[in-house]
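Before we start, here is the structure in question, set down as C-alpha cells.
Let's turn to chain A:
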Amino acid sequence: MEQFTGRVWTLGDDIDTDIIIPTEYLALKTIEEMKQYGFSPLRPELAAQIRPGDILVAGKNFGCGSSREQAPEVIKALGIRCVIAKSFARIFFRNAINNGLLLIEQPDLYDDMKEGDTIAVTVNQDVDYQGKRYPIASLPENLVEIINAGGLVKAMRRRNGIG
Partner candidate 1 sequence: MGKIFKFHNDLDTDQIIASQYLLLPTIDEMKVHTFESLDPEFPARVKPGDYVVGGENFGCGSSREQAPAVLKALGVQAVVAKSFARIFYRNAINIGLPVIVCKELPEAVQDGEEMELSLTEGIAKSGGREFPCTKLPEYMQQILNQGGLIASLNRRSDF
Partner candidate 2 sequence: MGQTIIEKIIAHNSKADSVKPGDIVTVNVDRVMLDDIMIPFIVDKFHEMGFTKVWDPDKVVLIYDHLVPASQQDDTRHYRVGDAFVKECALTHVHRSDGICHQLMTEAGYVKPGDVVFGTDSHTTTYGCVGAFSTGIGYTEMAAILGTGNLWVKVPETIRVEIEGTLPESVMSKDVILRLIGDLGADGATYRALEFTGTAIDEMSVASRMTIANMAIEAGAKCALFSPDEKTAKYCQTSLDGFQKSLRGDEDAHYLQVITYQAEDFVPVMACPSQVDKIRKVSELEGTVIDQVFIGSCTNGRLEDLQAAAKVLEGKTVAPFVKLIVTPASRKVYEEALACGALQTLLKAGAIITHPGCGLCCGRTGGILCDGERVVATNNRNFLGRMGTSKVEIYLASPAVAAACAAAGKITARI
C-alpha cells in the first residue's frame, strides 16, 4: 500500500476555483506562469510557502465553481502531494483525477487538523495524525484505471498506440 507523509496547509470550506486560480491569470501561457498566483485572493503568500510533498487539508466542497482544469494543475504544479477534504466539487474531482492529482475524502480530519503539523497517509486505508487514524475509502475502479495509467492524457496516448 502506497504511503507518504507531508506537512499540512489548512484551508476552509467552499474553497472555490476562483480562489485556487483567479480568472485574471487563466490566459497565461503555462501552468508554471500561473502557479505563483495559486490561492492569491485568500492567501497571497501561500503559493510561495508551499514545498513539494506538502498536503492540503480543507473543509467541505473543495474546488467548487468553474470547470477550469488549471485549478488542479496549479495545485499539482505547486508540488502538493494530495488534497484531503470533507468533500469535493464534482468537476474539480474529475479534473484532478484526470491529471493524476490524488484527492482523498475524509469527514473528520479537517476539524482536528492544525496547520503546519505533519500527517502520514496510507492510500486507500487511512490518515495518521498524531497517532489517531482517520479511515479513508478506496477509489472507484474506473478512476483507479485512469490514475494507474498516469492520467487521462497517458491513457489516451496508450489507446492511440503511442508512448
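Keep in mind how these were chosen: all candidates are chains of the complex that A comes from, given by their letters.
To be clear about the criterion, a residue touches a chain if its C-beta (ideal position, glycine included) is under 8 Å from a C-beta of that chain, and two chains touch if they have at least 3 such contacts; residues count from 1.
Predicted model, so just to flag it, every value in this text is computed and none were measured.
Set chain A beside the options 1 or 2, and in this complex the one it touches turns out to be 2.
Put simply, chain A touches candidate 2 in their complex at residues 14, 16, 18-19, 22-24, 26-29, 40-42, 60-61, 64-70, 72, 87-91, 94-95, 98-99, 140, 142, 151-153, 156-157, 159-163.
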